[in-house]
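Other chains dropped; remaining ones untouched in position.
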């Protein structure tokens, strides 16, 4: 049994609030265990310079931890005039993940800004951010869709992210912070509903891992991904019917 | 009657959640109307250089608006490598206000960091931040007090902040955003329970105001301050009994 009583293949309780703030086109507050992230999707009617005039859209993410989202207060980036390397790494991952399931050619010259602000961190903030941001993207795109329907609905697939790792010899799913900081292997897996991989990032900085370990971890990730997709469908209800229909 | 149906001398509904996050020594989520601010007080066992070795403590504030706390997405400070002038002005005000009711000599060589992160902005974020931060400070200081009681309890007084202004000729209390951006005069008043002023900041950039206007506005501020102190006492219950006792 795990620190918090879960089974190895069990994700933490998930709570999702949609329309959490009133201005953002998509606004999701997501809790996975004690990890809490506010994911706001904002639509802007322009694109970055490298896309100007191409008729395509863009999705970009900014990830940030509030100073006291962690055990020890974290100095704000602006006080050091530098973005944290870890922050950069995470926001690039989230951006790539979200772009993978949206057909950017279909959304026109718009940028969707996704702000993931971590209110409380207890492991798995990047996967939680992806799971929440996906719902926020759906809400933001539906807001456009309801006003001026897309010819083809641009979201191609469901998107989930889970962490897996090896902790005291056991392969476990959805690590909390206490597990994460002692895990030998730490892997984040972003998947679609079809069970395909959008991104795999596995690191065994202190303990390289075998092919067999990898296979078992990916198997566990697939299980977690299915649990998360069910939760997404539950919360989105009728609002996810267009996803992947190509209509 | 006002935009949102209130009377001129009425503050908006207030909702305060204590212990909102699990790491901060004091953690308060405060809503005043649609303005929502997370106020976390963190205790650090050192002081800024100018106080080293003097045996005194310090309280400092960092104020920040999340990018989509506003109608139009606000670019993060770190993207521009500069803190907003308005942000600076506000966090200095909050810091001064909080220090005014705490006897810093009594808390020893500690710094209390107060992070006020605006989740949703609808006018009055600086006054809301002060009202929430005061509760967070009380909780943080009580946490110390319960472990190792102070010889003399360091909080000297209750602290509240309210905004008042002149909108379409009427003097009104606690302006929401729609009122605030059209107000002729905009004034923030920070007071103690004794009805004394800690800070008055009034500006009539587009319409200078008379001595009579000022008197009426301050009168309104006093009323609002009393309403807010009652709310603070309600939410703090037994935890505010030491305030101002000097014991």
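Order as written gives the chain letters A and B; numbering starts at 1 within each chain.
In this section, contacts are C-beta pairs under 8 Å (C-beta built on N, C-alpha and C of every residue); 3 or more make two chains touch, one makes a residue touch a chain.
Quick caveat, the model's predicted, so the values are computed rather than measured.
Oligomeric state of the entire complex in this file, given as copies of the one sequence with 2 shown: 6.
As a working rule, only the chains that are shown with their structure count from here on.
With centres defined as mean CA coordinates, chain B is found 34 Å away from chain A. By the touch criterion stated above, chain A contacts chain B in their complex at residues 21-24, 27, 34, 36, 38, 40, 42, 44, 62, 64, 66-71, 73, 76-78, 81, 83, 113, 115, 117, 119-120.
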